[in-house]
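Below you will find the structure I want to go over with you.
Note that this complex is displayed minus one protein chain, with the remaining chains in position.
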Amino acid sequence: MPQSLTPWFLVIQRLGIALLTLVIVSFAVFFATELLPGDVAEILLGQAATPEAVAGLREAMGLNEPALSRFVGWLVGLLGGDLGTSYVNKMEVVELISGRLGNSLKLAGVTTLVSVPIALALGIGAAMWRGSLFDRIVSVLTISVISVPEFMVATLAVLIFAVWLGWLPALSYGADVSSLSAMLKAYAMPVITLSFVVSAQMIRMTRAAVIETINTPYVEMALLKGASRKRMVLGHALPNALGPIANAVALSLSYLVGGVIIVETIFNYPGVAKLMVDAVSTRDLPLIQSCAMIFCVSYLSLITLADMIAILSNPRLRR
Amino acid sequence: MTNPLVSVRDLRIGATTDAGRKVEIIKGVSFDIEPGEIVALIGESGSGKTTIALSLMGHTRTGCRIDGGNIRLGTSEITAMSERARASVRGTEVSYVPQSAAAAFNPSKRIMEQVIEIAAIHELMPRAEAEKKAVELFRALALPDAEHIGQRYPHQVSGGQLQRLSAAMALIGDPKLVIFDEPTTALDVTTQIEVLRAFKSVMQKGGMAGVYVSHDLAVVAQIADRIIVLRGGEIQEVGSAEQILRAPQHPYTKQLLAAFEPVPHQPVDQPVQAAKPTPVLEVFDLCAGYGPMRDGVPLAKILKNVNFKLERGRNLGVIGESGSGKSTLARAIAGILPAYRGAVMVDGKELKPDLQNRSKDDLQRMQMVFQLADTALNPAHSIGSILARPLTFYEGLRGKAREARVIELLDMVHLPAALRHRLPGELSGGQKQRVNLARALAASPELILCDEITSALDTVVAAAILELLKELQRELGLSYMFISHDLSTVEAICDDVLVMYKGEVVEALPAARMSSEATHPYSRLLISSVPQLDTGWLSGLEQDPELVAQFANR
Amino acid sequence: MTKIPTNWTGRDDAMVEQMIRRGASRRELLKMLMSSGVAAAAGGSLLMRAGAAVAATPVSGGSLKAAGWSSSTADTLDPAKASLSTDYVRCCAFYNRLTFLDEAGQVQMELADSVASDDAQTWEVKLKSGVTFHDGKTLSADDVVFSLKRHLDEAVGSKVNSIAKQMTEISKVDDLTVKIVLSAPNADLPTILSLHHFMIIADGTTDFSKANGTGAFICEAFEPGVRSVAVKNPNYFKAEGPYLDSFEFFAIPDNNARVNALLSGDIQLAASVNPRSMRMLEGQDSVMTSVTTAGNYTNLNIRLDLEPGAKADFVEGMKYLVNREMIQKSVLRGFAEIGNDQPVSAANRYHNPNLAPRAFDPEKAKYHFEKAGLLGTEIPMVASDAASSSVDMATVVQQAGSQIGMNLKVERVPSDGYWSNYWLKAPVHFGNINPRPTPDILFSLLYSSDAPWNESQYKSEKFDSMMVEARGALDEEKRTAMYWEMQEMIANEAGTIIPAYISNVDAVSSKLGGLKANPLGGMMGYAFAEYVWLNA
Partner (left out) sequence: MMAEVTTTTAKDTPKRKGPGYRFNWVGKIGLAIILFWAVVAVVGPWLAPHPPGEIVDWDYFGPVTKDFWMGTDYLGRDIFSRILMGARYTVGIALAAVTLACTLGVILGMVAAVAGGWFDMILSRLLDAFNGIPSLLFGLVVVAAVGSSIPVLVLTLAAIYMPGAYRFARALAVNVNTMDFVTVARARGEGTPYLILREIFPNILGPVLADLGLRFVFIVLVLSGLSFLGLGVQPPNADWGALVRENIEGLSLGAPAVIFPSVAIASLTISVNMFIDNLPTKIRDRSE
């Protein structure tokens, strides 16, 4: 490899591309929002939206400026670290988002801690004992989970654990989180639901990635050295399957930030996904933009992180 | 009389094919190996030599299983053991040196880790001791920087070194039997010598028995005490190395040996249209490379100022080892990799560097045949449609006329007409390479670029392909540019030879007088490194160590 | 005044439930209640599992968690902009109005001591003295003038701007007196002032990130789209209440999740439960339901100025084609009263009970459609989840149409932007009107020729002049007669089909005491917080 293509170069190149992507997305989101029928003034007034009232409110909110200048204004503000002010309730977007983002990240974090180890263990186990009863059970389970709509899983979980058994609270937010056990209880339901949803895909991908590396000559070589199955899989196959596994995990996790709208709705959990939904329905442009940026940043950073793990786990790329 | 170390009796191994049919791939093989003896298993692809070797470790590849017979190694009955018991034998009693060390080393772990893994798995000795022993083995295998080479990753050492390291990996557990599975096949000839020497000396010192699997009689002759000739899963002949080489009994052994005999090339009589003096191909100062372009020069420059001329009806051989740029040369000429400097002239007409800018006529005149017949044929198309496409593309042939021409082409390469309805996957390697040739011929070219077209084939099959090439040249007045790493192949078909080293032509000379007249040190090294069918060749060979250090790709 | 009778027993309770389940109409139910000696609740309200309400001794203390059905970042503490139930609940807790409506729909004074006028045009509002805001400031006429005048400023974006416009002069007379002059006489001003938007805020307030009101609760935390937390106001001016130490309010938009949260005990009040969930609540000792029929309705509007509504026979046909009984029983699961195509519900004292709902008669409908020449033509009906139950109602009408060869097509459109893009605009569409306290507000908002929300573009000079006349009429009998006639005119002439008045069902924990129905809407007209208590 030529000297200039060091990992740092790769990292910087990737970061640059990510930034560019962000700008493209913000632009696209802005104009998609512009295309939506109705604007924040009309939506806010709802049934009371008489033409005069709308015009007055528009004027008051500064919506009469041309779209492009508002976009540029927002972008410039962003560069200065200012996400702008919500049209709807005049609060700083940072203020609106920070709490919500914290919630989302908390939920995503706990779910990650629960689901990733389990998913990896099951995926690797299924690959290790390929064709065994264990493998088949895992396969059937993952297919079943993939095949059931998320809101069904969530509703069933509430019914069973909160309503019938009364073990867990039906709502997560605002529940008593003073003690560790109370906190675990509060998060249990959304975490269980989300873990189900994201694990299935991770299990499948992990299994496939490990099986692929098991079929390589160096794993056969380990076999011919007298290595046990465990050693072959964990010591030889797994380190080389890290790249694809990291990618699968990143894709699944990126879903945890923006894709959890259904779980947020059912468990009444105030995260960014719901915030974005609100923002869209009130055409609150600065908020929509900022949420979209958050999703994009989290997606891109996860993907980039996975890329970097792939690079670092491969001595040929690492230097 | 001592007991043999290994005894194999009536071994039968079956396999389930992709289509679900059960076939027997080893059909009742019996042989013994005495302690300290090196036995070679020789045969062409599909002869079952690797399958037998692996079965000595109790291992069969996916889809195969031992159906009958028994294998005894020392006191252990391999065939009767559980998988767990077999694992305990592997590495300690019998160990394995793979065909491609590059693939058999885990890319993400340090070399030392992998070399001493056998000691760790079987808890043979403490880690420090194992590392010390590994370093000793590295020395014994003549590896450079033996103290520290273990700290590197597999991709950081050369192929030849990796192959020797894999031997160290096999020897760390002091096995009684070492299995070498074509360990030098993937190496360049200059590298092969050093590896063979290292193997031979450690085996002799350790007094271990060995099984050496190879298709190359000349290599086997250097290392084996006894040779077992295999074909189609059955033993054809067993004998001492000397006997097999000097006095083969079985007709198949004779055939194998015959394929090794160099057939001197008879230049074709000067073609009919000799009136045309322009060379069919002329190359001036050709430079090409890969990577992003900067100031019109690519980042990785491969070819450096290559010049040569190929007269009509003559054949040009290009030899060199891996990394010499010989394939890049072919690609640059064909326009697949546009040259960034220099010129390519066909029939005295300068071609555009990029094939997209060349006219159909230019393209038609020059055709290329690739090394790997498997990947050069689209597995989704029938042979008939593969051959039909150039006919339609260049000449606009359709319908009956095209069909007739396809049959004619198949006939030219000695394939039955019915083959046109088959898919490439259903053909043998030799047949595929013939189809490849036929496709090139379909364009009615004047020049064919042959990129290592016989390298992946068994010797007998390769010899037949060379015969075919000569025959076609006689009939069609073609010119070949023949790229190969194998001197004898080049000698067999070419009039002139270019020796390439690191992207440059170091020497150009007539093929017939190559051995005698080569002057460039690299050419001499290359020529002297080709193994001969002589058991004493390796021990008698002397090479200038400085020369080796300068040029060999170790 | 309505009182839950003290001899009300669990058996009666079960009987009512039984009847409702069998699909007894509201009217039948009321009849049954009458016969058993129970006075019909004025607002048509009824507490199921009423046992809990019997032990009507307030208990102080405790913390309540209640969930509404919608909330977003547009949540506001600005009463002028309040638009969702969530906003109303918060405003009622943190602020007070000059007047409010009790369970019977009668005007009661809150911050005002009196609201009086001789000619219904010039009004004098006397304020209670000694009322303080949460920040300690004393309530004065300046605060009232500021609070009312805000609605006239378009930059505020007030929802009641059009109603407030009739107040041509709002001025301070003295510290505790405010004069309001109307552009034309309106006897309903005291009722108008009970609207949630006319909450009184402190003079000069512009920052609504916190609430500074006179209300029973002090705002401790407010996160738009998330929740609000309120604690008891120790200096509340009313003698009674609040009983709760604190209450938390948030929204769980998913009906099922809301009910589940109540059933699992995470919340004590789930507002506006879908009747579909009733079976889940039945047989649960820990919960009871509070049903209010305040006059909210979802209606099918046919614009008379556009095709096909311009053909009178089409409108007539549609009125026969709407199967009101099926809508009331199946779509609304009996939690509704069959409507008679006019907006004044039985909860209102001006409701005209003699106006019978049009009977479902497909044959007559077919006759009219044939006459209009529209049989077989595809006619889209625009419905949306924004207008509650409208999609299901549309399905019922569509199904009835398909039986007689009338090709009505349901066109479900997104909730977002429904009110600005489809409502009032599409030729045949659904609307949803929240209860209004006076017929005058309903008529001037929805049916006068220049009404801002004239859903069917109904224009009648006679109607307009009657409306103005009734507005200024101080003679109750004359007024009632005029309103009855106007209701008849709407039912027969306008293009608005009002198949049913929808009941609001709040599900509450059986520990919750003091919850009564109110004609201004569910959750005691959103003001439940200061009246309810938690039994141990």
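Labels for the chains are A, B and C, by order of writing; each one numbers its residues from 1.
By definition in this document, contacts are C-beta pairs under 8 Å (C-beta built on N, C-alpha and C of every residue); 3 or more make two chains touch, one makes a residue touch a chain.
All of these numbers come straight from a predicted model, not from anything done at the bench.
Trainee: Taking the whole complex into account, name the chains on display that the unshown chain touches.
Mentor: Spelled out, the missing chain touches these shown chains: A, B, C.
Trainee: Which listed residue (B:V94, B:L256 or B:A376) would be found touching the missing chain in the intact complex?
Mentor: Answering carefully, the residue with contact to the hidden chain is B:A376.
Trainee: Among C:A216, C:A230 or C:V391, exactly one should touch the missing chain; which is it?
Mentor: Hidden-chain contact among the options goes to C:V391.
Trainee: Using the document's definition of touch, tell me which of A:L68, A:A121, A:I137 or A:L156 contacts the absent chain.
Mentor: Only one of A:L68, A:A121, A:I137 or A:L156 touches the chain omitted from view, namely A:L156.
Trainee: Of the residues listed, A:M205, A:A222, A:A246 or A:L287, which one is in contact with the missing chain?
Mentor: That would be A:M205, which touches the missing chain.
Trainee: Residues of chain B in contact with the chain that isn't shown?
Mentor: The missing chain touches chain B at positions 16, 18-21, 62-63, 334-336, 355, 358, 360, 363, 367-368, 370-372, 375-381, 389-390, 393-394, 439, 443.
Trainee: Pick out the residues on chain A that sit against the missing chain.
Mentor: On the side of chain A, residues 17, 20-22, 24-25, 28-29, 32-33, 35-37, 130-131, 139, 143-144, 146-152, 155-156, 159, 163, 197, 201, 204-205, 207-209, 211-212, 244, 247-248, 251-252, 254-255, 258-259, 261-262, 273, 276-277, 280-281, 292, 295-296, 299-300, 303 touch the unshown chain.
Trainee: Spell out the interface residues on chain C facing the chain that's missing from view.
Mentor: Residues 23, 255-256, 259-260, 274, 276-277, 279-280, 326, 329-331, 333, 383, 385, 391-392, 394-396, 398-399, 402, 409-417 of chain C touch the chain that is not shown.
The definition used in the following text is that only the chains that are shown with their structure count from here on.
Trainee: In whole angstrom, how far does the Cα centroid of chain A sit from the Cα centroid of chain C?
Mentor: Going by mean C-alpha positions, chain A sits 40 Å from chain C.
Trainee: So what's the Cα centroid distance for chain B and chain C, whole Å?
Mentor: Chain centroid spacing, chain B to chain C, equals 87 Å.
Trainee: Please report how many Å separate the Cα centroid of chain A from that of chain B, as a whole number.
Mentor: Once rounded, the distance between the two centres reads 49 Å.
Trainee: Spell out, as numbers or ranges, the residues of chain B touching 2 or more other chains.
Mentor: Within chain B, no residue contacts more than one other chain.
Trainee: For the complex, which residues does chain A have touching chain B?
Mentor: Per the touch definition, chain A meets chain B at residues 2, 4, 216-228, 231, 236, 239-240, 313-316.
Trainee: Over in the complex, which chain A residues touch chain C? Could you list them?
Mentor: Touching chain C: residues 36-38, 41-50, 52-53, 55-57, 59-60, 86, 88-89, 91, 96, 99-100, 155, 158-159, 162-163, 166, 169-171, 173-175, 265-268, 270, 274-275, 278-282, 284, 287 of chain A.
Trainee: Show which residues of chain B lie in contact with chain A when the two form their complex.
Mentor: Counting only chain B, the residues touching chain A are 54, 57, 59, 61, 87-92, 95-96, 98, 100, 103-109, 117-118, 121-122, 153, 155, 169, 291, 299-300.
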